[in-house]
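Structure in structure tokens, see below.
Missing here is one protein chain; the remaining ones are kept as they sit in the complex.
As written, the chains take the letters A, B and C, and residue 1 is the first residue of each chain.
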Amino acid sequence: MQTEKIFDTLTKKFGNDVTPILEAAPSEPFILVKADKIYDVCLFLRDNSELDFDYMMCLTGVHQKPDLGVVYHLYSIKHKHKIVLKTFVSIDAPNVPTVERIWRSADWHEREAWDMYGINFEGHHNLIRILCPYDWEGFPLRKDYVTPEEYHGMRVPY
Amino acid sequence: MANYIKNMWDGVYTVLVGMKITWKHMFMKKVTVQYPDEMYPIPKNARNRLQLYADQCNGCNSCARICPVNCISIETLRVTPNDPENPKVLEDPENDHWLPRKLWVTKYDIDMAKCCYCSLCTTVCPSAAIQHTTDFEYSSYFKEDLLYHFTAMTPETVVSKKQMLEEHQAKEKAAKAAAAAKAAEEQAKAAATASAN
Amino acid sequence: METNIFIQLLGNNWIAYTAIAVLPLGFLLLYALVAILAELKVSAWMQDRLGPMRTGPWGILQPLAEVVKLLQKEDITPDLANKVLYNLAPYMMFTGAYAAVAVIPFSQQFVPSNINLGLFYIFAVSAIATIGVVMGGWASNNKYSLLGAMRSVAQIISYEIPAAMAILATAVLASSLNLNEINTVQDGGIFNWFIFGGPGPWFKVFVLPFTFGLCLIYMIASLAETNRTPFDIPEGESELVAGYHTEYGGMKFAMFFLGEYVNMFIVSAIMATIFFGGWQSPFGSSIMSGPVWGLFWFLAKVGTVVFFQIWLRWTLPRLRVDQLMDLGWKYLLPMSFICFFAIALWKMLI
Partner (left out) sequence: MAEKKTFEMEYSKVDTERMRLNVGPQHPSTHGVLRLEVELDGEIVTEVVPHMGYLHRCFEKHCEAMTYPQCIPYIDRLDYISSMNNEWPYVMGVEKLMGIEVPERVEYIRVIMAELNRIANHQIAVATFGLDAGAFTPFLYYFRDREEILAILEKASGGRLLYNYFWVGGLAADVHPTFKQECLDVIKHIRATNAEVTNLLIYNKIFIDRTANVGILPADVAINFGCSGPVLRGSGFPLDLRRAEPYSIYDRFDFNVVVGKGEVGTLGDCWDRNIVRMGEMEESCKIIEQAIAQMPDTGDVQEKLPKKIRIPKSEILSRAESPKGDLGFYIVGNGTDKPERLRCRATSFINLSVLPEISKGYMIADLILILGSIDIVLGEVDR
């Protein structure tokens, strides 16, 4: 299915909650989704037999000042089409519903996004740090992150 | 029951097949290279220890800038124009072609403990001054020994060159100031004459 | 006792007994060094490597260097280990292995202790090694060690039965439990060895599959009893790090190691004795036989079996613990019963 058609299907279903944004190549066109609707949109994307996005390629946290964002790269193995979803939340209340129950691969991706950006995935069964130590403070990939001087008495910048 | 016997047969047979292979290998040519005595051939372009040919380095700092791990640190000093030594930089080593030097490289340190052997520095170097050698046996007991100082200048020369430059700069400054003062004076004079007129 | 060469030479006094006792110990230490070297070299050759080449010519001093290295290591006892058992376990293991040497007929003239219950005795004392393993595994207070020890016990217990069946079959053939006696029966060349059914008329060919089978069963069971690949699950390094001796180092580890190699020797010696005629010459009692030749033949046979064990080790992957039990109880045990039954029947017929 063409990207435009996917966009049409989505706008028909969700109305104002989704905003398709077509970008010039090589950037991929994406759909901006309101954060609280992301679960419904994803569920629709996976379960609709015409869309059938059964494979989640990537879930990335981003920090595009001033907001935190989550980028979902989805892929349909059957129909061989892709789609990019984006959602942005304010850095003060970075709450995004989890899609862990839709694609299990989102589990660790979301933990990583929490680890690096502090994006709180509501409803995630085990939202703890994954790459940083469990007691690490701060969210390292935020643009305003300041590297701490010490961690348990060890100097951090070598 | 058939499965039972087949299992047994498979077990014995595949073990025997495996044993035949290992037996054959016992008499095959061995591939071990007895390292300190014989060496595995190292290609000429192998990336090992970095080497600076100080004659060729003109101190442009591009290697330090491209290094992803910041293992090169360079300090340079402008050459005094009327330096009696008349320093030169080897521009083309094959034709022995030298050019006047613009910068003294007073410090060129490579911390080989940090180096990641990516060879980015050797590609950006405009004069092929920094190059990878095929020497990989340079481990040492102390981390400090892996900090290589490549510049040939002694601290005394550096100090004297600095002094020379400072003197030169002071002289230049003084000359400039004098010139400026002179100009101002002339201007004042001119202004005075103008106003007098 | 009359057959013992030391008593013949030195008389029935304490010097002779000391010599009898000490000689196998020295021999075993020497053997262990050679076996370790063989293990290193054979494994290397099978893997297209050269193996150790630096210590001595062709690396022949490598085992010695390793022993020296182990001796120099700090003797560590973990804080939470049960100190007494922890320290005792390696020696227990070695003791069990060493005690079994007492009845091995090295040669016609030299059997340290020529008792009539040789086979039975070996089975009794070699079980002591298991106790050492369990002691070490449990006392280390390490979960890996404990798992290794539990596996080891399960393994050794299940594999002693097929091994015992195999040995008993030869006891039936020889009508004796005395190891030297068993050897003497196999007199008269290679075809009188028990792997070929022992001395008998031409129609013993019917019993050959069963004796071969028993030999194979004993081979497999003995591998399991000595914790060697493919049955090295008690110390399977990919899952249990080092199994029951995870926490051991230095001298104590060396004792475990020595125990393992001595155990290898014991099972190989039993195998050589009961299936391959022990010190008997393969060409009959007239050619190349005698006390010294006997020792030579015995050692050659043991060496071959040990080589076989090494060969298998570097060929095969490791079994899983439940598959090990499967193999022991579902395959080896029924097969050993069948073979035993057939041999007993044959013995009754002739």
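Note that in this section a residue touches a chain if its C-beta (ideal position, glycine included) is under 8 Å from a C-beta of that chain, and two chains touch if they have at least 3 such contacts.
These numbers come from a predicted model, not from an experiment.
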item: Where the missing chain makes contact, among the chains that are shown; value: A, B, C
item: Touching the absent chain when the full complex is considered, from B:Ala46, B:Val159 or B:Ala190; value: B:Ala46
item: Contact with the hidden chain (one of C:Ala32, C:Met46 or C:Met165); value: C:Met46
item: Contact set of subunit A toward the excluded chain (per top definition); value: 23-24, 26-28, 54-58, 60, 62-64, 71, 73, 77, 80, 84, 103-105, 107-109, 116, 129-133, 140-141
item: In subunit B, positions touching the absent partner; value: 7, 10-11, 13-15, 17-18, 21-22, 25, 31, 43, 45-47, 66, 68-69, 116-120, 123, 132
item: Contact footprint on subunit C, counting only the chain that is left out; value: 43, 46-49, 143-144, 147, 151, 229-230, 232-233, 236-241, 314-323
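As a working rule, only the chains that are shown with their structure count from here on.
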item: Contact graph of the chains (line, ring, star, complete, other); value: other
item: Intercentroid distance (Cα basis), subunit C paired with subunit A, Å; value: 62
item: Mean-CA-position distance for subunit C and subunit B (Å); value: 61
item: Cα-centroid distance, subunit A relative to subunit B, in whole angstrom; value: 42
item: Residues within subunit A bordering two or more other chains; value: none
item: Footprint of subunit B on subunit C - complex, ascending; value: 42, 44-50, 53, 216, 311-312, 314-316, 331, 335
item: Subunit C-touching residues of subunit B, taken from the complex the two chains share; value: 7-8, 12, 15, 18-19, 21-23, 25-32, 34
